[in-house]
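First, the structure itself, so that you have it in front of you.
Note that one protein chain of the assembly has been removed; the remaining protein chains are unaltered in position.
Letters A and B name the chains as they come in the text, with residue numbers starting at 1 for each one.
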Amino acid sequence: MKDRAMVPPAEFRSYYGRPIVRPAVWHHDIAAYLFTGGLAAGSALLAAGGDATNRPGLRRAGRLTALGALGASTYFLINDLGRPERFHHMLRVAKLTSPMSVGTWILSAFGGAAGVAAGAEVLRLPRIGATGGYAAAALAPALATYTAVLLADTATPSWHAAYPELPFVFAGSALASGAGVGLIAAPPSETVPARTMAVLGAAMELYGAHRVETTKGILSEPYAQGRPGRLLRAGRTLTALGVAGALLGRRSRVVSALSGASLLAASLATRFGIFDGGIASAKDPKYTVIPQRERLNR
Amino acid sequence: MAEAHPVGFQYVVEAKNRGAKIIHVDPRFTRTSALADEFVPVRAGADIAFLGGVVNYILSNEKDFREYVVAYTNASMIVSEEFQDTEELDGLFSGFDPELNVYDQSSWQYAGQQHMGQEEGEAHADRETASGLEQESHGPPIPADVPRDPTLQDPRCVYQILKRHYARYTPEVVERVCGVPEKQFLAVCEAWTANSGRERTTALVYSVGWTQHSVGVQYIRTGAIIQLLLGNMGRPGGGVMALRGHASIQGSTDIPTLFNLLPGYLPMPHHRQHETFQKWVDEIRHPEQKGFWANAESYAVSLLKAYWGDAATAENDWGFGWLPRLTGDHGTYQQVLDMIDGKIRGYFLLGQNPAVGSAHGKAQRLGMANLDWLVVRDLFMIESATFWKDGPEIATGEIVPSECRTEVFFLPAASHAEKEGTFTQTQRMLQWREKALDPPGDCRSELWFFYHLGRRIREKLASSTRDRDQGLLKLNWDYEVHGDEPSGEDVLREINGYRVADRSVVSGFTDLKADGSTACGCWIYSGVFKDGVNQAARRKPGREQDWVAREWGWAWPADRRTLYNRASADPEGRPWSERKKYVWWDPDAGEWTGYDVPDFEKTKPPSYRPPEGAAGVEAIAGDDAFIMQGDGKGWLYAPSGLIDGPLPTHYEPDESPVANPLYGQRANPTRKRYERSENPSNPISEVFPYVFTTSRLTEHHTAGGMSRQLAYLSELQPEMFVEVSPRLAAERGLEHLGWAHIVTTRAAIEARVMITDRLRPLRIDGRVVHQIWLPYHWGSSGLVTGDSANDLIGIVLDPNVLIQESKVGTCDIRPGRRPTGPALIDYVNDYRRRADGDQ
């Protein structure tokens, strides 16, 4: 998609300024879920890496965080549905056209694996732990990126338009948050890969976010303005701080922990920013009308 | 029409899709305007000037359908030398009595007929009893032989009088009075005349935007004059169509709920004018007169036989003495004032909500608060049953619940779906409905209520020998009942009429006799049970029959779908054109034939001329298409019968911001006013600079009892609002969706502001006039509540039919909410003082 002017054409018309598409009715539970899901994925990868390279600190922190984050995810999801008994309705079907259905299966499978890994960690059962841990890690990229498809596969203008980059933002954010966990929880001696992961994740996230915020024409606007704009800017700053801390604070446990926290917060802010940006784009009919008009007039 | 008759409007849409041009004339742009080809904004209350302009256009350009006009209207009749027009008397006709505000109509008569006018003092009684309304179809007295000038050249012939009368209604005058630009006005004239004549007809549709004026009847008369001049009456696609209101409001004039009528438009006897049966009957049939009213005695006797059965005999004048008598004005507004004055102690209110729906809400409520008892039968607990505890007068202290003396009995009523019976609609068509379900709880039908009320009263009075009770005791009061519910079909059978001897149903009003051998509850409905079949229940779909669809329902009289349809053929009985053929004379068969039931004696040839001295039906000539009229003609000029003049003339409404641009006489001189302290009128004053009009929203129904109680309707229009133009909003500082209050000398009410281009200022007589629009559906109870527009309106009535002028008044509008409590009274009084000071 080409860059477009940020200024809406003057003749834009609507029905009393009312939204055309309907903003998602999801509460911030879902934004939080985006974060915890990513965190679970990043942590699982961190744990698997730690296991493979014999860094028990990373492994332990990763496995436990993955399960904890997964628990939180489940809580947020069910909270959003309103009634727990409604969750199982999703397990009656598997539907490729529904990222939520796909995601439910990914989440369930990941949950099982992560549960096994964390349980084994606590019970000190290395074999079982490894099986669970690698399985979770194998599912982790899917877990981290399906949420991007979940948002993009809607008529919400700024989410849908961002579909090529959103998975990278989410993947990067998940990596950075997983790295953050490592920086906080693991002994400094083990944290080198986490630092690299933080840098790579941050790069991916920043690159994706930058494209989302600049290449979608008028649909980038909601990500730059108001609350979503503030959140995304905060996310970027926190990411930068986190990465800087990760690179410079190698010796200091405190600086490491701070930079880890910073990365986690960055991930959280980014998710909320993306979430809110999409909602904002749905609420204002110009984001529906103008791009579609331009498409028609092309 | 789209707003208030959406289902009927489908046919307008269909006509439009087939190429008809739709013109809508209204003070504001409505849902009807939205679908019309042309919208003509007009000042409320100025339509006679508009229509008078059309008459002038037709006459001065000789666009009338001359052959039709000469043959079927009274254009050629010569009017008395004594008649003087408004042109000569600056807005008055000859015969005006400034003391009683009525006309002696003698001078309006045709030449040589002056004696046909009223007797001394009659004019006043006629006005009091709205006898003009009684004339609705039986026609005022007119003899058969009137001097005529078929060349229409005689200066005293109706045609020439008409021409002179409307000469001043030029396009410039129309623009000055109505605010309609000359060009647009002329376009309407051109469209209307171009679409009338042999090959084409134009229909005129109106409803209460025309009737609720102090000159309402004359509005419609003007429309009728145009349609007669253009040959649009009695022909398919033509006519003047009165869209009726409540589902069977037509039925409730045919079998009336009106104080001055008996079923079939027989007048309610007046204690002085109709002392004897013979006097009463003669007043209806006018012995020397021609036309079908000559048979009135059969209708009258049969009605009394239906009431009193065997007790009605030739010896006792069929029980005429038991009929109540009129003594004056017993109209609903007079009654309310009588309640305030303590003259009326008890009141039945059935299917009406005057606390919200009738003009001068405060008078309505204060009247009802001064009764001993009040019975309200309704579907819902409406304001007229709860005014004593939640009406606006509670806040002002004018009604104190603990002191209000009225004992209110609320009786829940069954709705239309919960009982069987007929509706009579706009086309005079009766349609039978089955009962769909049982009424809930204690809800009962009107039929049930009156039947048992009558039964019980009769039981209580059984031993009475007092004269005044005999009418009740002798009533024929036995109907078939199912359980305790009287049979609606049995009642319909009685309405249809039967032979007393064997109770066999008659097949139409021509079967009715004046010798007591037949009984009939409503002669015009006679035939609805022809052959023992409920004709109103016929429901053959339109697509399975021809376009007149005569096998759907049953229309009075005699199942005729278009009245006066003899006029759809030329004087020789041939269709005016192939395209517009409807009813015609078949010379081979020697009878009238066509798509509809001919509104003419079946075998009377067009060439028939009555013998010298003939009267009644025999006197109707073969080309007298308007067979109910005393002269067989459609009336361009009404030589008698109307209280306010033989020709429609523009008068300003009772309240208007301008003097009459046409005459010294400002408003209708005979309009009915009740000059009392609680019923003041706004003077012409800068204090009340704006014109307001009230009407309906599709989403609500009348006083709101049936819509504000329903969530699905209430949500569609949840709040009382007022529509103003952007310019008026700017002038008064009103904000869209903000509050405003509207003030008259009667009240101040509040409403949310709706600023819309659908209302626009007009230029009237050199000044800008703003119009304000208000719906009148809100009141104090229901799911959505709000102030009532009718609180703003005073009691001023059309003299002919006593309808209130609720379509136009003057007011002020200000931003913000109105004062509450006693301060509201002070606020309104202050306006009144300032307006009076302005004088």
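Basically, a contact is a pair of C-beta atoms (placed from the backbone, for glycine too) under 8 Å apart; a residue touches a chain by one contact, two chains touch by 3 or more.
Quick note on the criterion: contacts and distances are computed from a predicted model.
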Leaving aside the chains you can see, what is the UniProt protein name of the one that's missing? Options: "D-methionine transport system permease protein", "Imidazole glycerol phosphate synthase subunit HisF", "Putative 4Fe-4S cluster-binding protein" or "Molybdopterin-dependent oxidoreductase". "Putative 4Fe-4S cluster-binding protein"
Which listed residue, A:36, A:65, A:145 or A:270, touches the chain dropped from view? A:145
For the chain not shown, which residue from A:40, A:70 or A:174 touches it across the whole complex? A:174
Using the touch definition up top, pick the residue from B:384, B:717, B:744 or B:810 that touches the left-out chain. B:717
Looking at the whole complex, which of B:270, B:701, B:732 or B:758 touches the chain that is not displayed? B:758
Touching residues on subunit A - with respect to the absent chain: 12-16, 18-26, 41, 45-46, 48-50, 52-53, 80-83, 86-87, 89-90, 92-93, 95, 97-101, 104, 137, 140-142, 144-146, 148-150, 152-156, 159-160, 163-168, 170-172, 174-175, 179, 192-194, 196-197, 200-201, 204, 278, 282, 285, 288-289, 292-293, 295-296
Chain not shown, touching residues in subunit B: 2, 6-7, 9-10, 13, 17, 29, 31-35, 38-41, 175, 179-184, 697-699, 711-719, 721, 725-727, 730-731, 736-737, 752, 754, 756-758, 760-763, 768, 783-784
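Convention: only the chains that are shown with their structure count from here on.
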Any idea how many Å lie between the Cα centroids of subunit A and subunit B? 73
